[in-house]
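The complex appears here without one of its protein chains, the remainder shown in place.
In this document, chain identifiers A, B and C correspond to the written order of the chains, with residue numbering beginning at 1 in each.
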Amino acid sequence: MWKWLKTLYHRLGSPKWFYQITGSWLPWFAGAAVVFLGVGLVWGLAFAPADYQQGNSFRIIYIHVPAAFLAQSVYIMMAVAGVVLLVWKMKMADVVAQSLAPFGATMTFLALLTGAIWGVPTWGTWWMWDARLTSMLILFFLYLGVIALREALQPQEVAAKACALLAIVGVINIPIIKYSVDWWYTLHQPATFTLTEKPAMPASMWVPLLIMLLGFYALLGWSVILRARAEVLKREYKAGWVKELLQRK
Amino acid sequence: MNKPAAAFCRLKQKPANLPGLFAVFKAALGREWRMQVRRRGDLVNPLVFFALVVVLFPLGISPTEDILAPVAPGVLWVAALLATLMSLDALFRPDLLDGSLEQQLVTGYPLAPLALAKLGVHWLLSSLPLILLSPFLGIMLYLPWEAQGVMMLALLLGSLALSLVGAIGAALTAGVGKSGVLMTLLVLPFYIPVLIFGTGAMQAAISGGSAMAHLSLLGALAALAITLAPWAIAAGLKIAVSGE
Amino acid sequence: MSIAPSPPSILSVRQLSCERDERLLFSGLDFDLYPGELLQLEGPNGVGKTSLMRLLAGFLPASGGRIYWQGKPVEGCWEEMHQALLFIGHLAGIKAELTPLENLHWFAALEGGQEEEDLEEALSRVGLAGFEDQPCQQLSAGQKRRVALARLLFTRRSLWLLDEPFTALDKQGVAAMEHLLVEHAQAGGTVILTSHHALEQLTGLRKIHLGAPQAGVKEAIHE
């Protein structure tokens, strides 16, 4: 198993191999995303029971929670890619990190937006300085920072390393920020209830949530592979195999 | 044999005698002190900015005590945050542009302590005056006396973390021509914990409670920043040099 | 494929290649440098002379190949190598807020300090007598470069990487500088330099021509 992972790692480091193998993965990710998201949506919207307190607006959870989850895990993935780039100098790691950033930012935005919409029936206001939403907002700024830094720096290798370092520094700080925001929230606004804080969810509620989460991950794979493949072509334009591929049509 | 007037000729050689890291650190402190003291404008501007932002608030909200006093901790901290950020923006860029940063990379000594020396002097010359200025601005915002001491102590601990974390952003953006906004975007999210615990300490003091919990958390943040940030700063500076 | 260099070589390069902005500057570069050698990098503009210098100083990562410091891969001993290295690049590395003397004091402090008179003497030899206590802001770019070159007069570091060291000097200055380099080499030091000047006085100058990448690297020794 370990050996297999090691060879996979080394192969993924080669742009050519990455391009070819991800080409064959694409339909699988696409299929999984469509199936999981389809099943999850229908189940969550039509079959899962409504919440006894919030009623049917609770169904927004099926977008909000997976989006918030992905927003955080994509940032961690970016930091891991950053470590791989800085320590093992694997250039493909940067292609992946660059492709992750826009998807992560979208997920963060989505979590914020669905949180705001959810807030209207629940709190009676579009925005509330709820601990989870505030952390999400800060995470959104962190994503914007990484994207802006890449735009600002030249040449590309320098931008790659700088973004990797920023993502690593960010990942060390995220728990601190989260903890401090939670603390601040309990200090200032105790006893309002949090959107997704549930005592115990019945299986008919959390199974579709899990399916949606899997669907989001498949979507992540699909979207990131699409972006990474275009980036590989751009960066490896001079390589023989890219020219061959382009001539083949 | 007569040499031309400007003839280069090596001086008498002494045996090689490499100084220890601490001696180099001390020399770096002295050099930074001289350099930064001579750039007075860069030191005064953030202080003026700090005072000005604080003065604008009563004009924008209300001059009455019952409105100003509750928001005073927040206003003071936000202004201090922005002033620190502003003072850090040009910390490393001149060094990158005149080549002294690449010289620091080839001294044969680790870069982190050299960057720390620079940052230490910068803290002494910009954050410390800011802390000393803060009680006067606190009085103007009707900050209760009990909170003044806590504010200075909180600023003392918090500004260490602010300087160190901000310097990471300054290192990353050293190669960017005009980086003011970019630097703000990169660094401000990381300032949030300091802001929360800093204002928390002051509010605890105002409400008559103990600010110890907040202060010790600020201290922990400062300690964490001192141990981790220098390495990130050094890595950021190396990246900046490789881009020139 | 690449054989590790023999120990007495101070700096060795094996199959070194450099890419900048997706352009291959040079590749397959091999050379060994021994104590007492003067090496000049030649080639038209944009061929990667400065990049090679920055690569050897450790500012840039190599796209391929290795650098050895005294027979060891340099990745493991950058600090040791830097302790023996004196680098002067396009940028002088002189602080404008400090006086020439203060600037030199710092560089001397990195090597254990130097007497004030010696530093003053070094400044006067590069033609900066009378400027000791003026902030470098008031000096011209050429004068700042000469402050940097004054370091060569008192340094104990053995490997000199000099990128266009002659640009700020007049004819006499160039001659004196050449004399200095020969003196350093005779004392067992090593110099790598790039220059547009025809270096007539330098005896035993070894040249490496960085040319079109496909053509490989040509080397010639001028005695």
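Just so it is clear, contacts are C-beta pairs under 8 Å (C-beta built on N, C-alpha and C of every residue); 3 or more make two chains touch, one makes a residue touch a chain.
The working rule: contacts and distances are computed from a predicted model.
Engineer: From the list "Peptide/nickel transport system permease protein", "ABC transporter ATP-binding protein", "Heme exporter protein D" or "Biotin-independent malonate decarboxylase subunit gamma", give the UniProt name belonging to the chain omitted from this structure.
Structural biologist: "Heme exporter protein D"
Engineer: Counting the whole assembly, list the visible chains that the omitted chain makes contact with.
Structural biologist: Among the chains that are shown, those touched by the missing chain are A.
Engineer: So which of A:8, A:45, A:172 or A:210 would be touching the chain we can't see?
Structural biologist: Residue touching the chain left out of view: A:45.
Engineer: Which of these touches the unseen chain: A:6, A:188 or A:234?
Structural biologist: Within the whole complex, the residue contacting the unshown chain is A:234.
Engineer: Using the touch definition up top, pick the residue from A:118, A:143, A:183 or A:217 that touches the left-out chain.
Structural biologist: A:118
Engineer: With the full complex in mind, choose from A:31, A:55 or A:202 the residue touching the hidden chain.
Structural biologist: A:55
Engineer: What does the interface between chain A and the hidden chain look like in terms of residue numbers?
Structural biologist: 37, 41, 45-50, 55-57, 59-60, 63-64, 67, 99, 102-103, 106, 109-110, 113-114, 117-118, 120-121, 219, 222-223, 226-227, 229-230, 233-234, 237, 242-243, 246-247, 249
By our rule, only the chains that are shown with their structure count from here on.
Engineer: Could you tell me which shape the graph of touching chains takes: line, ring, star, complete or other?
Structural biologist: Topology of the interface graph: complete, with all chain pairs in contact.
Engineer: Which chain wins if you rank chains by how close their C-alpha centre is to the centre of all protein C-alpha atoms?
Structural biologist: B
Engineer: So the centre of each chain is just the mean of its C-alpha atoms; given that, what is the distance between chain B and chain C in Å?
Structural biologist: Each chain's C-alpha centroid was found; their separation is 35 Å.
Engineer: Can you give the whole-Å distance between the Cα centres of chain A and chain B?
Structural biologist: Measuring from centre to centre gives 33 Å for this pair.
Engineer: For chain A versus chain C, what separation do you get between their C-alpha means, in angstrom?
Structural biologist: 48
Engineer: Among the residues of chain A, which ones contact at least 2 other chains?
Structural biologist: Chain A, residues with two or more chain partners: 155, 157.
Engineer: Which chain B residues touch at least two other chains?
Structural biologist: Residue numbers touching two or more other chains: 242.
Engineer: With touch defined as at the start, can you tell me which chain C residues reach chain A in the complex?
Structural biologist: Residues of chain C touching chain A: 20-22, 61.
Engineer: Looking at the complex, which residues from chain A come into contact with chain C?
Structural biologist: Residues 89, 155-157, 235, 238.
Engineer: Within the complex, which stretch of chain B touches chain C?
Structural biologist: By the definition above, chain B touches chain C via 3-19, 23-24, 27-28, 31, 34-35, 38-39, 94, 97-100, 102-103, 105-110, 241-242, 244.
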